[in-house]
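Every protein chain except one is present and positioned as in the full complex.
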Amino acid sequence: MKQLLILSGKGGTGKTTVATSFIKLSNAKVFADCDVDAPNLHLLTSGMSDPKYTNYFGLPKAVIDSNKCIKCGLCKENCKFDAIENIKDYQVDWYACEGCGVCEKLCPTKAITLIPAKAGDLILYSDIDKAFSTAKLKMGSGTSGKLVTEVKKQMNSVTVKSDLAVIDGSPGIGCPVIASLSGVDMVLIVAEPSISGINDMERIITTAQKFHTKIAVCINKYNTNQSNTDRIIEYCKNSNIPFVGKIPFDKKAVTAINSGKSIVEIDCEAGISAKEVYKKTMDILFN
Amino acid sequence: MKIAIPVDENNEETKVCISFGRTPYFLIYDTDSKEKTYLNNSAAASQGGAGIKTSQVLVDNDINAIITPRCGDNAAEVLKAANIKIYKTKNDSVDDNINSFLENNLSSLEDIHEGFHN
Partner (left out) sequence: MKIAVLSGKGGTGKTFVSVNLAASSKKSIYVDCDVEEPNGHLFFKPNNIQTKNVSVCIPSVDSAICNGCRNCVDFCKFNALAYILNKVIVFEEVCHSCGGCILFCPTKALSEKEKIIGKIEKGISDNVSVYTGILNTGEATGVPIIKSLLEDTKNSNELTIIDCPPGSACIVMESIKDADFCVLVAEPTIFGVHNLSMVYELVNLFKKPYGVILNKCLDVPNPAEEFCIKNDIKILEKIPYDNDLGTLNSNALICARENSKYKDLFKTLLAKIIKEVPNETITDS
């Protein structure tokens, strides 16, 4: 099974729109959403049976037993994350606590313990001939790199046979993106013709190149700024990165998405271009 | 000397595990006694720094060389500091890799990737 990861650097360039088109066109039986901070792919993949939820635990969190607490203040004094509040009783701010364990070890009355904290859910939609792995991070949770790894592990654990797995990545260049890059066969970058978009595209390409996977670039909403589109194509040429096509801004695409469809399912210009991008991407992936 | 290979299961049938830091077990092969044992990787469940902790486990178990498909930069730094040699697996068969190692037919792992931040 070949794994194709779709990334963008900047958010909102149309990663998920491209991913859903590819899933539709390839009739992909295995796919995943690694954008665990703001997963959206599930919105366009209706018709599957109910998913299975598994708790995902992140860093542990400290809790203070107020019955044992003698209010000595040692924990607050030594917490580097300002996570201990003293309003009426000493309490831990769960959003600030990183589970380092300093307070637990310092507490003279053993009033503090680190407990496992649920940081989100791993979600698996699994039908006989189709599997979709995703996750949802709880609000305010920090580390998502490990959850991304779990999503991919879950995707690989299903028994459905498929030539292709499509993975929707997360924005940025940080920890979740790096985790999503491991073990994929190819990265398709969806760029946007704006100054910010080009800036972020260059950063994501640098990040992806460290993993020695195949990389290709396509542009979404290319007609919103022709000169920036030309700049991206030029950049790809100079960097020897295959350019696999451009998709126009298309009002009909918005309508398609809002009715739970991919852009290749309706008759529109964006859909026709997406098919071209798909074909060229597959040529590179399976070559 | 003792060599370690990350493996998926702790039995004879097991294949090489593609992850180093998060492998559930290591197969330890003693080239003197020709004995195979399995080591539980207690670091696999770490939130972060799994590669570092895993390498520490191997150091503490007096391993002299490892054979692995991949290795992150942090793990490699620990292993190098401990003078543990890192070889690249040739396929996913445990025995093939041990035999190749004994015949001096494995190349060292040059391609150290960036940490996976998990």
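For this structure, a couple of remarks:
Order of writing sets the labels: A and B. Residues in every chain begin at 1.
By definition in this document, contacts are C-beta pairs under 8 Å (C-beta built on N, C-alpha and C of every residue); 3 or more make two chains touch, one makes a residue touch a chain.
What you see is a predicted model, and the numbers here were worked out from it, not measured in a lab.
The chain not shown here is touched by just one of A:54, A:109, A:196 or A:209, and that residue is A:196. Residue-wise, the contact with the chain that is not shown comes from A:173, picked out of A:63, A:117, A:160 or A:173.
In the complete assembly, the contact with the undisplayed chain comes from A:40, out of A:40, A:91, A:113 or A:156. Touching residues on chain B toward the chain that is not drawn are 43, 46-50, 52-53, 55-56, 59, 74, 77-78, 81-83, 114-115, 117.
Although one chain is not shown, part of chain A still touches it, namely residues 9-13, 16, 37-38, 40, 43, 59-60, 78, 80-81, 95-96, 98-102, 105-106, 137, 139-142, 144, 171-175, 192-197, 199-200, 203, 207, 224-225, 228, 251, 254-255, 257-258, 260.
In the analysis below, only the chains that are shown with their structure count from here on.
Centre-to-centre separation of chain A and chain B, using mean CA positions: 29 Å.
Contacts from chain A toward chain B in the complex involve residues 58-59, 99, 143, 145-146, 148-149, 174-176, 178-179, 182-183, 210-212. Within the complex, the chain B residues that touch chain A are 18, 22, 47-48, 111, 113-118.
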